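Below: the structure, in structure tokens.
One protein chain omitted, others in place.
Naming follows writing order (A, B and C), and every chain is counted from residue 1.
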């Protein structure tokens, strides 16, 4: 009954096999290897467009590097109050951008609202040197509260952003879960809806430590190799990073894993819904649940070995439950049973 | 009828005289001169304690440098949503600190509330490396909305801050106006109330370009000379900077100027209050007024040569009026008359 | 005949086995797992002292993070003109430290000289705010030219550094090769000789992507978790990083690999030495050779599939050859044969 995070799960066997297979003889370092080349082609194919791809080992680094490529040191980056980049990266975006300001705007379950963004954009005057300069909007898909932006909202926010010369970043730490939920193409959820740069996450969905920063206009990636290297995020034995990502997007593994996680989250949702005095603080649209448990339930569950985080700020008895590709129906059902008391 | 800002006024004659007097022969550079020495002694006397003093030419620099001395690159600095350091320094604090986050908390007319600060402090977990680390609280006295913290509130906020190992910074761009309002001693409004580091402003109150960063515990200023120099804020001909400040705090000039500005602001307030459909968005406690004018008044005033800023975000027909040491009763009265229509 | 770098070799089978073994069920994230705990204990044992250990995925990141912990933004860090941190990290140390200056001093085959360091230390006046402030010395062991510092020289340089309140950093990208060469203990080559912080490399010697930053005085590591996280170098699935390092230092694997690389380098050296008109630009003391080849040899070797880098700056026909744990005697001998023509 491990629902603490999707990052407590291990590496999916197919990805581990790819790592092992990559370990065959010598290979050129720093991304000149064949696997990295194959990955770039594969991702261009998957996203149906030319793109610039940079394998990165952590999600925080992917976000910070991506943001530094779209916002100057005096830029304002719009996000919501509990965005991962705001709360959980220890001022990494400020460090990487050289001082840009994360400005929080209104959101619903982590989804920026158009009004909120508009107010935020209006807040700082373009060209007025006293103010931070509007530079970028960052959307987390799925959001930190387990909600999913629909395509129309992404497009509407992107349109607002572009009208003010701001670029759109998508924090896709759980990108696959959103694509699985929307049943759309990766292209539809990104560049076709106006996204300029994507942190394409894999670690939470079966990889060991692998994300990709993807620019849909390769021209905007011109300086990225220098940003990556000076931050110590260029891997000498890049093949192992690329092998993870290549296996991840081969034969729909990424989607299968995400569908599994979403499905078990839904099963958890459905089971818990039937219990008296259980309520949900946010819609359950992917693999995260924010649940207010009955009194005493959390203690009973932990006594029986369940792991999860308390979310006091969200509500009384609130906890966060996260499923993954490795979550089993059995542990879901057991959790529901114990919870129901 | 010039109410655009207190920085449109010139230099007070006594300060200009001091600058001229300082221009006598050679003097050691970089602060080794006699005037700078005298200033340090004078300020220690004025604040009734040992302190470390650094003359700085601009208020933004004073704030940014001071904050960089009390917050690490991963620190959280608490302020209100319209603090000068948040809105009007073009990401300077983020630049100077190397990436610290300005976190906005609840305030009334720019005065932080204890509840707001407490929530902000609770927001980030000390020692948890994902979160920005609570580091400093910044109070603007007078606030950006013309309100003045009373001594009790400063002490209460400082106590909260210190209990969490946060230091207290006071942005005193209009420090003199607040002291004049409260009729207290500089010591009472700063270190006796828990302030650790002060941006002591003079430019808005009659100086040419002169502020001082003051540490009430000189030990905390240990690295400050390096911060100042690497930022290009160490003046070679420091005597002229120090001469302004020394004249400013001699014979109560600073308080006289501030009292004059406060008094003319009050006169403006009283006169405008008597006009139908005039309202005030914030209390008028020093030299700034946020007034909602009658329909058409702003246009009439500008046609007659009045200068001031619109404040659409504050309310319908809202404008900001700022008085200074140079404001005359005549221009105040004329403004009231035209406004009254 | 692959001598381009030690990072073109794959992952040692024992390390790959450890990665696979680590992939068993769920584990706490961000370093709270058992493997990371075991690693810390193991390294304390290996280095015969209390220490603070931080697994990091790349050598550049390990160096930059370590340096940022020992030098302020206005610090001077002493190194040699071709140190990896100076040439090959794309201004990473400057980025991570927030602006410190790498100051190059005299060296022999990459080993700083005491005179060179002394002159460098004398160059900037402590406490004088115009100058960068002496902060740290960085030694690369083995050096970028394949030479090895003996223990006395490390101790002498450390003494010089400490006498000026500078800390000593060791870039140990090829730490194992140096220990193998000197046949000393890790403790003797580090803290017993005055080293304060070590970048302990494993990637070039059989790991996939794993280094450790090690502080011999844990107190100096106090802020390190924040530095690591804000840079995006905290791995969620840390167990895989730690598993590599744990396997690396178990049963002397690290030393066996290094001894093998050193031995094949020596074999290469001995064979090439017997060829007319071959000369060595630097002593061959570990696993790197800087050789001036006979005219035409480089072309013949490449035509037969050999890989290596040209080093025009080092001398006529100069090339760099690097051996690794995976280098075979057969490829060494074939290289020698073709070279001899």
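Assume a residue touches a chain if its C-beta (ideal position, glycine included) is under 8 Å from a C-beta of that chain, and two chains touch if they have at least 3 such contacts.
These figures come from a predicted structure and were not determined experimentally.
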The listed residue (B:124, B:191, B:215 or B:240) that touches the chain absent from the view is B:240
Missing-chain contact among C:101, C:260 or C:282 belongs to C:101
For the chain left off this view, which of C:47, C:74, C:200 or C:240 is in contact with it? C:74
Contacts of subunit A with the absent chain, listed as residue ranges: 72-74, 98-99, 129-130, 133, 223, 225-230, 234
May I ask you to list the residues on subunit C that touch the chain which is not drawn? 73-75, 86-92, 94-95, 98-102, 124, 129-133
What is the set of subunit B residues that contact the non-displayed chain in the whole complex? 2, 4-5, 7-11, 16, 19-20, 22-29, 56-65, 89-92, 95-96, 203-204, 208-209, 226, 229-237, 240-241, 326
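Going forward, only the chains that are shown with their structure count from here on.
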By mean C-alpha coordinates, which chain is most distant from subunit B? C
Chain pair with the greatest number of C-beta contact pairs: A-C
Core chain by centroid distance, with centroids computed from Cα atoms only: A
Centroid spacing, where centroids are CA-atom means, of subunit B and subunit C in whole angstrom: 50
Between subunit A and subunit B, what distance separates the C-alpha centroids? Give it in angstrom. 41
Note: subunit B residues in touch with at least two other chains are 73-74, 98-99, 129-130, 133
